[in-house]
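Missing here: one protein chain of the complex. Every other protein chain is in place.
Letters A, B and C mark the chains as written, and numbering starts fresh at 1 in each.
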Amino acid sequence: MPHRDHLTPTSSGFFVSQEAPIHTDHPIPTPTAPAPDILRCAYMELVVTDLQRSRDFYVDILGLTVTEEDEQTVYLRSLEEFIHHNLVLREGPVAAVAAFSYRVRTPEDLDKAVAFYTELGCRVERRADGFTKGIGDSVRVTDPLGFPYEFFHDVEHVERLAWRYDLYTPGALVRLDHFNQVTPDVPRAVKFMQDLGFRVTEDIQDEEGTVYAAWMRRKPTVHDTAMTGGDGPRMHHVAFSTHEKHNILAICDKLGALRRSDCIERGPGRHGVSNAFYLYLRDPDGHRVEIYTQDYYTGDPDNPVVTWDVHDNQRRDFWGNPVVPSWYTDASLVLDLDGNPQPLVAREEESELEATIGADGFSYTRRGDEEHGFKLGNTL
Amino acid sequence: MPHRDHLTPTSSGFFVSQEAPIHTDHPIPTPTAPAPDILRCAYMELVVTDLQRSRDFYVDILGLTVTEEDEQTVYLRSLEEFIHHNLVLREGPVAAVAAFSYRVRTPEDLDKAVAFYTELGCRVERRADGFTKGIGDSVRVTDPLGFPYEFFHDVEHVERLAWRYDLYTPGALVRLDHFNQVTPDVPRAVKFMQDLGFRVTEDIQDEEGTVYAAWMRRKPTVHDTAMTGGDGPRMHHVAFSTHEKHNILAICDKLGALRRSDCIERGPGRHGVSNAFYLYLRDPDGHRVEIYTQDYYTGDPDNPVVTWDVHDNQRRDFWGNPVVPSWYTDASLVLDLDGNPQPLVAREEESELEATIGADGFSYTRRGDEEHGFKLGNTL
Amino acid sequence: MPHRDHLTPTSSGFFVSQEAPIHTDHPIPTPTAPAPDILRCAYMELVVTDLQRSRDFYVDILGLTVTEEDEQTVYLRSLEEFIHHNLVLREGPVAAVAAFSYRVRTPEDLDKAVAFYTELGCRVERRADGFTKGIGDSVRVTDPLGFPYEFFHDVEHVERLAWRYDLYTPGALVRLDHFNQVTPDVPRAVKFMQDLGFRVTEDIQDEEGTVYAAWMRRKPTVHDTAMTGGDGPRMHHVAFSTHEKHNILAICDKLGALRRSDCIERGPGRHGVSNAFYLYLRDPDGHRVEIYTQDYYTGDPDNPVVTWDVHDNQRRDFWGNPVVPSWYTDASLVLDLDGNPQPLVAREEESELEATIGADGFSYTRRGDEEHGFKLGNTL
Partner (left out) sequence: MPHRDHLTPTSSGFFVSQEAPIHTDHPIPTPTAPAPDILRCAYMELVVTDLQRSRDFYVDILGLTVTEEDEQTVYLRSLEEFIHHNLVLREGPVAAVAAFSYRVRTPEDLDKAVAFYTELGCRVERRADGFTKGIGDSVRVTDPLGFPYEFFHDVEHVERLAWRYDLYTPGALVRLDHFNQVTPDVPRAVKFMQDLGFRVTEDIQDEEGTVYAAWMRRKPTVHDTAMTGGDGPRMHHVAFSTHEKHNILAICDKLGALRRSDCIERGPGRHGVSNAFYLYLRDPDGHRVEIYTQDYYTGDPDNPVVTWDVHDNQRRDFWGNPVVPSWYTDASLVLDLDGNPQPLVAREEESELEATIGADGFSYTRRGDEEHGFKLGNTL
């Protein structure tokens, strides 16, 4: 980040800028075909190895609503959703992600999606009846980064249960908030996502300009998806929202009561990036689920882009609590359109884990202050 | 609402439909000029009669941040805002609203605003340096409904204080959420706002099709503004968001501690419409301020429109608590572009107060059930 | 309250004193026998007219835990309780209270209870096997005020479910907090309760010294029971605690979702007296249940006694919201030891409702300030 001179420091310790301060020397070419108009991340299709165990986790523990189910598949939604599902659990031999699915504004945006990805030389498959129940005409692609992306507009409406407080649990999940993807070259991925119409809201860099992660949005929240640097393509997590922070604490309490606290991987805590309150869980297959609440509005075109220093100990946990190594290293496989796991490409740039943890890494609470306090980060 | 047959009943007691079930026989003509692309409600300019008393209310009690101030004017913003202000308090002889101000996507949208309102025969004024500090090129109009509307794109950026928890109070206001306007003919007003690019999210009707109020949005929340039936044009309220419900309770507690509880007009409570948690205050001039949290995402183009029956006792307070008469009858004057109060036009259709309160009105907790319980609504 | 000169005004508008400023000219004689050492209010036995409807209310809606049940009776406890029950629902012909039951420190305290009430000439009944399941040796009396009081020490222990967060609902009730009794002569009742070992924590008076209500405790909270002035003996309410305020709001939301909001009689709100957050419900028989959280520690012997002026509009609701008339007028019958309803004795002193509501009453937000604001209290 030699260009840190061009960023504006804030009283909170991070920087802001107008343009996303991320540049790539290895861009994917920008298609001449216009990108589809994406509304929001809409659902994830997860392959799970034991459908009943996964159903127990997502329905009995997390309280997602079953819209429909059969022997192979469970279709789940959050309480404020009116489309058929936000999560599909499909039983299969290898735990993986079959689709990151986005809703587009119009049926015609599917034609645009086909043209956009076809021009990029991607494999593209379109099904008029959709790939999952409840969804109509859909396009699935393996994108240039290796991820299985889906786009759809037509969808079955179901009742929005927002007012059905008799169905709420103490940890009620009300919305799908975002995806998070692992990819080796973050700037290259960001540039591609910008071509797809996404806007950067926050990122993590070091002073040399290495980008460790970036957050991007279509709907006016901090993100619909994020790119996290690491061996990829992999899925880092899928995130659901609660209304309040105590709802997230209630999920922890319930896991403790059920003697399932070992599926709490990290948190709860306050993010620096996004300013949201968070918790990371691991489902029975190890798929990571974030529970998330209270980020901020980002819908203005000149919304300030926030850049965090990778050595700022409050960037990922605003209270300075340590990130467990598994959070950096583990992620889920993603599938190609034939259902085979995508091979991984190693990240060549420095890893955030190595840059920030252990004897060689260093991080600060106050810039220029070498005190470390009681934090575990530097002793892991 | 003879067309109630075309609405879909829900398990929560209201109806949903795809198209806003609101039709007018007295439409304002739709301009051929395209509407400006409005991002969101951005700020309100309030004329107050005693600047210091109003500053005490909005700064010392409600905790809004002073961006800038002079002897005549205080510019205030909420904690998550990055534009110069969300509220302008300007001292003047008559308490009133000088502007409902919206941010538009591009500078060019101001040209569109000029053309749109000019074609409608409205008075239009444009100032390259803006009408208030911190705002650049702006267009103000007296719209066909008599309201002073402003549009701008250029604005001074200030620091978003979202991460500055050292500045938060227990009742911290984080965003401007919406305006609410009083107008005699709601369907006519809705049709005009739809021409301006707004979408209806919810409304209140009776079985005969009389529309008592409607909520409309640009950003994907339940509203940027609402139209409430009554003598108008007047301003019903301006609303700020908190993160959680306890923040709203904390404002009540603080008002009690300061022996200012008499400025609590209604609530706190849960709205039926919007599903948000709410509180209504009256400022020293009687301007009504709502504190609001936790409505739902409405950004999909086929977001279900919610229609409430005017006799459903849970429509305005989901717990069935009564609406005080002043909430229906009182509202603030609005100014023309010369600063003179607009004359009022009387509502000709039935008033919601009369339809629902007192011996002639009736309302129900359960449709078809005539029990009234302890509620005050029918005894006021 | 001519002795108001002897009270110390506070910055919050009420007064404090060391001795409860309540005196009676018609005392019940103080027994020479020592009072039993009461630990706390422990359970109420309620007679309900439709056991299934009441079970639905207390179990399915409020989430109390069934310890045991049979065709006539349901035994319920709160989540943090380790004794057999906090509430007994027993089906009977007339809705009423069969017992206000207190736990005493030792088995020998039952002997003291027998001697204490026998000396007072009360009817006393002792059963070695208890009057309800799960409770051992017990003494029931009709006390000098006409109330059916019970004392016990031996009790069956059951699992304290405090850590069983998998069983919590959003509105989880964790403790029985207090009873509230209606009696015509509050000072006489207070004096008797002081003889029984209770200490006054707060009261409501007017300037002439009329006492409208008083709160008294054994455990170090604001009360185990309160005496409310009115025709009596009757039971005003029984109160359960939640952990946080949002739990109380969740109960309102659930009642709205179930279209049972008409059982919300008053609140939610912040009490002046006790400083607790509250909600009043009415069960299917009209028995009043309070949901309550966050009063303060009162266990020091010199805990300041708080006296509120009856005309202080923030005494019963710190936010100045009105008390509905039914809250003053309605209460449950209580039974004698044969199960017959006790006849009522009319209150002779002024009623709080008449003193504070309507054209003749007056109340203030700020002492000496005659403004009334939007409050409904003076218009009911």
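Observations
In this text, a residue touches a chain if its C-beta (ideal position, glycine included) is under 8 Å from a C-beta of that chain, and two chains touch if they have at least 3 such contacts.
Model, not experiment: these values are computed from the prediction.
Contact with the chain that does not appear here is found for just one residue of A:N313, A:Q342 or A:T356, A:N313. Of the candidate positions C:P27, C:G92, C:G197 or C:P220, contact with the unshown chain belongs to C:P220.
Set against the missing chain, the residues C:D5, C:E71 or C:D302 yield one that touches it, C:D302. In the complete assembly, the contact with the undisplayed chain comes from B:H246, out of B:R140, B:H246 or B:R316. Taking the whole complex into account, chain A touches the unshown chain at residues 12-13, 244-246, 249, 252-253, 255-257, 259-266, 268, 270, 272, 277, 282, 313-314, 318-322, 324, 326-327, 365-366, 371-376, 379-380. Residues 10-12, 14, 16, 39-40, 80, 82-83, 103, 105-106, 157, 159-160, 162-164, 174-175, 219-220, 243-245, 272, 275, 294, 296-297, 299-304, 318 of chain C touch the missing chain (whole complex, contact as defined above).
Residues of chain B that touch the chain left out of the display are 163-170, 172, 244, 246, 250, 253-254, 256-258.
Criterion: only the chains that are shown with their structure count from here on.
Computed centre separation for the pair chain A/chain C is 51 angstrom, with centres defined by C-alpha atoms.
Taking the mean of the C-alpha atoms as each chain's centre, chain A and chain B sit 34 Å apart.
We define each chain's centre as the mean of its Cα atoms; on that basis chain B and chain C are separated by 41 Å. In chain A, 163-164, 244 are the positions where the chain touches two or more neighbouring chains simultaneously.
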